[in-house]
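Complex shown without one protein chain; remaining protein chains in place.
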Amino acid sequence: MTRLNEDARGVYVIALTPFTENGALDLESTDRMVDFYLDRGATGLTVLGMMGEAQKLTTEESQTYVRRILKRVNDRVPVVAGVSAPGFAQMKALTDMVVSDGAAGVMIAPPSSLRNDQQIVTYYKQAADQIGDVPFVLQDFPLATSVTIPVPVIQAIIDQIPTCVCLKHEDWPGLAKITALRTMAAQSGGRRISILCGNGGMFLPEEMARGADGAMTGFAYPEMMRDVVRLCNAADLERAQDLFDAYLPLARYEQQPGLGLAIRKYIMAKRGAIASPALRKPGGELSRDDIAEIERLIARQARRLAELA
Amino acid sequence: MTRLNEDARGVYVIALTPFTENGALDLESTDRMVDFYLDRGATGLTVLGMMGEAQKLTTEESQTYVRRILKRVNDRVPVVAGVSAPGFAQMKALTDMVVSDGAAGVMIAPPSSLRNDQQIVTYYKQAADQIGDVPFVLQDFPLATSVTIPVPVIQAIIDQIPTCVCLKHEDWPGLAKITALRTMAAQSGGRRISILCGNGGMFLPEEMARGADGAMTGFAYPEMMRDVVRLCNAADLERAQDLFDAYLPLARYEQQPGLGLAIRKYIMAKRGAIASPALRKPGGELSRDDIAEIERLIARQARRLAELA
Amino acid sequence: MTRLNEDARGVYVIALTPFTENGALDLESTDRMVDFYLDRGATGLTVLGMMGEAQKLTTEESQTYVRRILKRVNDRVPVVAGVSAPGFAQMKALTDMVVSDGAAGVMIAPPSSLRNDQQIVTYYKQAADQIGDVPFVLQDFPLATSVTIPVPVIQAIIDQIPTCVCLKHEDWPGLAKITALRTMAAQSGGRRISILCGNGGMFLPEEMARGADGAMTGFAYPEMMRDVVRLCNAADLERAQDLFDAYLPLARYEQQPGLGLAIRKYIMAKRGAIASPALRKPGGELSRDDIAEIERLIARQARRLAELA
Partner (left out) sequence: MTRLNEDARGVYVIALTPFTENGALDLESTDRMVDFYLDRGATGLTVLGMMGEAQKLTTEESQTYVRRILKRVNDRVPVVAGVSAPGFAQMKALTDMVVSDGAAGVMIAPPSSLRNDQQIVTYYKQAADQIGDVPFVLQDFPLATSVTIPVPVIQAIIDQIPTCVCLKHEDWPGLAKITALRTMAAQSGGRRISILCGNGGMFLPEEMARGADGAMTGFAYPEMMRDVVRLCNAADLERAQDLFDAYLPLARYEQQPGLGLAIRKYIMAKRGAIASPALRKPGGELSRDDIAEIERLIARQARRLAELA
């Protein structure tokens, strides 16, 4: 099967974990969700991500879920699996499992105990040693990990670890980081890895203009990200931004810490991508006021898109 | 002079601290900035705020700056001064200074050492004892203070400390908190204090709909906040949101951690409100890419506002 | 088999996870370590603890390790297993596994996302619902979890959740907390749960005098904790402290963050309790200077104990 590489681009959607109302894994919705993402332009999927509910799965459920995703995707696009873990033994076990099941690569976030440049480089070298020749995504998400990875450290990881093929860029928003990495690679002639951006897509036009290759995030309207990436690649930044602006009020609302995932699941259920918006406990719960605001923003978004069409 | 009270509403702009290119206090720009804010609908000003550069002033400069602000405002609107400090002696000294110079009230953020409900209530009781009958704003900004203040604690402070007249609401975005506080006050018949919202105005329409009285933040276009508050008060939520949406792409850009203040000063200088966008060190610096993006977003915003007019 | 209950007392040793030099689980050393602990007065064992290397085990290894421990203990003392997890599904799965294998109870630390009193109580209620009638230890360790649990919250958990039978007290050192809990229980006539103290035993005499029932920590000389607990229970506080003081220089050295576990394993290997002091990566590594200091402190400790004998 495909291996993830430096050419990853487009929209890698961070997949939800669908549950039934009573909290069981919902595998039929998993299939439907895969189709939903691929129909709306996903060029890859990312599962078992840090902020999702994959953390709430047992090991057996994780395997069941990932296998179901991989089966449904059926090699149409690469699937990346998060394998961050407190120890290398679990990281290796999880990597072996998902890769043997067909994943194209894995994603590794730094443990929050890392406190300086050298420690970060060493950690990634040790991790890469453990997982062998499996390509990995470096997840740079300081708000969640408390680890800040400066540009020279990312560059050192790129230079020293050939299996690091992609940066999930989520240093809010860290536009300067993209520029610096692209400039460095151009000047040094070093390897140019893929940069896919997070933050719910809230800075996607600027990120693309700075040299990103696409998005890796879970906004409930993947078609926005698909179209913004396409228009930016076609150098039509104004139309990209017009489209982006139409989605921004809802993207902003979905990006709320604590409640964001419940909002995303509500929209995905409303759009028919999953059967139930249920989260496993502990998880945010929407009030009637929240739902009224979401519905209002969805209606306004539809009107604005119609005006633009 | 006026004392701040529970009826505070509208737009309390968090004022910048203007500097000259070589880093000196720019008092002429301070006057101009005051006029700029008041001409665009500010119903109050807040100075010496936590995130601003007031922290970079010496005690003497702080006094000079606050006096200049107060003289220029000349009692047209209330001025609130941040007096958060590691100890109560400084808090009291600073409060005495600004109040004797004419401030209408003070703002107090919790020290990051507070770790549970009871400690927070006790801290505010002790602080209120120190500053006597001066009305104060409770600043609830977990992202900056690391202190989460749950609704029952805010309610206890309101119930037990009559000089707490206003909540600066900045629990990102914490819409449920506004709803809960308004419901509690309605049900218990307790005192209804003013709620003014932060977060760069990024959730202002929803905050108003939930029961907020206005904004207390520093977005470089106070007229947006003025008009959104006015339209929400007139129950014209759709037009409020239309206007809000036009400003949102730039508001989002200005809200970037680390760089936000430099962006705000750039825009304020461009609009003629201050002479120089200079920050005192240490402070963020804009790249050519950043400036190009800001200019593009300003131009787009102007076009969108023209379409709406 | 025995269920953990409110009468837990003495020394619950936090067990190491022994590895061979090449990083594999060392099951023979696991047996030897169990004997070592029980021969030196352990009245219980705690496995899969938060700070140990159990985090570095795969799920399969965890099960193998716990089963080996339980088999060797063979019901001589109760065994508690840490089951803290990001989601309740894993917590339940892990609890079911260890309890069906013979564990007497489980230990649950609060997730670092909890931010106020009510959230903590709710979390423990939900957790207790998940694990059914299995008795659990509430782990209060702010330095590691970033969650501060005030006394009224602990009391509320005791009052509302009958399966909470023990507090692992590790709020550095939080002597006042022990006093407050004991006073509250005496005054209200509420349930008196077991309090076992952590912090490497560094405050054991004072903790016992305040009303603790013993220790739950991993100091490499369990006999110190056994004797201090015994002497304190016999109201011979001076002899308890004499003994304690003899071990204190080394206890202090072993309590170093980052390096502490490597020091503890070094001593345990030297004492013959385990075959190798090896840690799994990532883990602290001792320098020659460190080892020389440990050896010196061990020699001094032996001399001082001889003087006291």
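Labels for the chains are A, B and C, by order of writing; each one numbers its residues from 1.
Quick note on the criterion: contacts are C-beta pairs under 8 Å (C-beta built on N, C-alpha and C of every residue); 3 or more make two chains touch, one makes a residue touch a chain.
Here the structure is a predicted model, which is why all the values come from computation and not from measurement.
K.L.:
Of the listed residues B:A93, B:I161, B:A185 or B:L305, which contacts the missing chain in the full complex?
P.N.:
Residue touching the chain left out of view: B:A93.
K.L.:
In the complete complex, which positions of chain B touch the hidden chain?
P.N.:
Within chain B, the residues touching the omitted chain are 53, 55-61, 86-90, 93, 111, 123, 126, 280-282.
K.L.:
List every residue of chain A that touches the chain not included in the displayed model.
P.N.:
Contacting residues on chain A, toward the hidden partner: 115-119, 142, 148-150, 152-153.
K.L.:
Go through chain C and note every residue touching the omitted chain.
P.N.:
Answer for chain C: residues 172-173, 175-176, 179, 202-203, 206, 209-210, 238, 241, 244-245, 248-249, 252-253, 256-257, 287, 289-290, 293, 300, 304 touch the chain left out.
Just so it is clear, only the chains that are shown with their structure count from here on.
K.L.:
Could you label the chain B-chain C interface same or different, taking same to mean over half of its residue numbers are used by both chains?
P.N.:
Comparing the two copies, chain B and chain C contact each other through largely the same residue numbers, since over half are shared.
K.L.:
Give, as an integer number of Å, the spacing between the C-alpha centres of chain B and chain A.
P.N.:
About 34 Å, centre to centre.
K.L.:
Find the geometric centre of each of chain A and chain C from their Cα atoms only, then give the gap between the two centres in Å, rounded to an integer.
P.N.:
Centre-to-centre distance between chain A and chain C: 38 Å.
K.L.:
On chain C, where are the residues touching two or more other chains?
P.N.:
Residues of chain C never touch two or more of the other chains.
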